[in-house]
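In what follows, a single structure is set out as structure tokens and then discussed.
A protein chain is absent from this complex, but the other protein chains hold their places.
Moving on, here comes chain A:
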């Protein structure tokens, strides 16, 4: 038995055999075949039949939409046109691997050139091609494994395309070698409530079929566990499941201190789920979805309708709407089409809105109208604010448009450090921990090679949050958190200990955070936060908080 450590997502626990995600085979070289064309043809036929049979079998198991996709892939593997293209290359003396690679690549290019839906099918074709090549070489099929029984998925990292195919009935937990707490895998795991540990560097050593326990709360993978450990894990898994199914109560600490738990929403579609999971309002309603697919800003009327459909779901409750946050990873041509060397440090967020004031005033007008027509308590906030003047200007503009409660996001260290001056000039602050971490650590949150720096547990980030929390207490103005940090149950306790009043997260994370808050009083939350603040590193902060939490 040994123990590997990483960054746990949520508090789930699971046990099972490892299945590893195989990397795609390297592209074959263009070299003359040592076999006859007949032998190569025979090999390719066997491989194609094997891949088609496997895809069909997976389709039968998967059912639904996935079945159609997989069966279409099986048809692609056996496509007669493709067969001819492969045969021509085999006659020319190429290897089976190369003939398959090149013939599929040619069709892929044709589909991509057609664009749209067909362009998307191009990746299906690449997947089939890699499967056939892997089969020709006697390698395991690349991509998400399907051993036919429940398993723990171990991968280098997961791409969105991989996770879309995950069979959640079979995947008991995810363990990735790369990735940080805001990686795609972590976000997916949180959304779908999958037990996961990311950034487990030593997971490289896990072998196919090896038994492991994945304990996300502790951030550890236990290999070859004893029966006793397995029994304990099963008992904890059942307890965690019961917790998740427990009646929904408003977010509160053990001593009854209320900590409203709010939802992060990116469109009107997910409101039902948020309400069902007990969201006591919305702490971050992102409005980008209205703009991202458009060539020009949507009309006031279109915006009003979209805002109204979210506000209607939360009568009498708070809904914090964030003004358009474009730029950097979400560029919008009509807002800013000047190329920038460092878009994350460029004309984005409120800066871009102030440079295009009509877009901002239209948005505020639409929001004020939606507020008139619904019962929700509408708050509005500006993204990417760096100075007190920006906060003042935004707050004044929002009030002019009839929005009574206007605040700003704290994502830039400069405004966190000025929190006391900020909160005398605006109504509230909402800390966006993903960007605050990115800017504090000077590490691009989308760049895998610096993902280890993107950790909201870093004491530098916690100290900035302390400034904002203290300013909130001194001024009596509310301070919320709406980044991934709020969805990490223990970090949520730390945030409350630092003076944060409300926590907003993806709805799926609500149950775990609600359960953890109930375990600690406000005094205990403060001492857990104090323990984390004494640390020198993110890892030490996490450990210090875990130690202090166990005592409370």
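As a convention for this text, a residue touches a chain if its C-beta (ideal position, glycine included) is under 8 Å from a C-beta of that chain, and two chains touch if they have at least 3 such contacts; residues count from 1.
The definition used in the following text is that contacts and distances are computed from a predicted model.
Student: Would you kindly match the missing chain to its UniProt protein name, picking from "SigE family RNA polymerase sigma factor", "Phosphocarrier protein HPr", "Signal recognition particle protein" or "Acetyl-CoA carboxylase biotin carboxyl carrier protein"?
Tutor: Protein name of the absent chain (UniProt record): "Phosphocarrier protein HPr".
Student: Can you tell me which of A:26, A:80 or A:138 touches the chain that was removed from the display?
Tutor: A:80
Student: Kindly state which of the options A:4, A:18 or A:111 is in contact with the chain not pictured.
Tutor: Result: among the candidates, A:111 touches the missing chain.
Student: Any idea which of A:3, A:30, A:68 or A:204 touches the chain not displayed?
Tutor: The single option touching the absent chain is A:68.
Student: May I ask you to list the residues on chain A that touch the chain which is not drawn?
Tutor: Its contact residues with the unshown chain are 68, 71-72, 75-76, 79-82, 107, 110-111, 114, 117-118, 121, 125.
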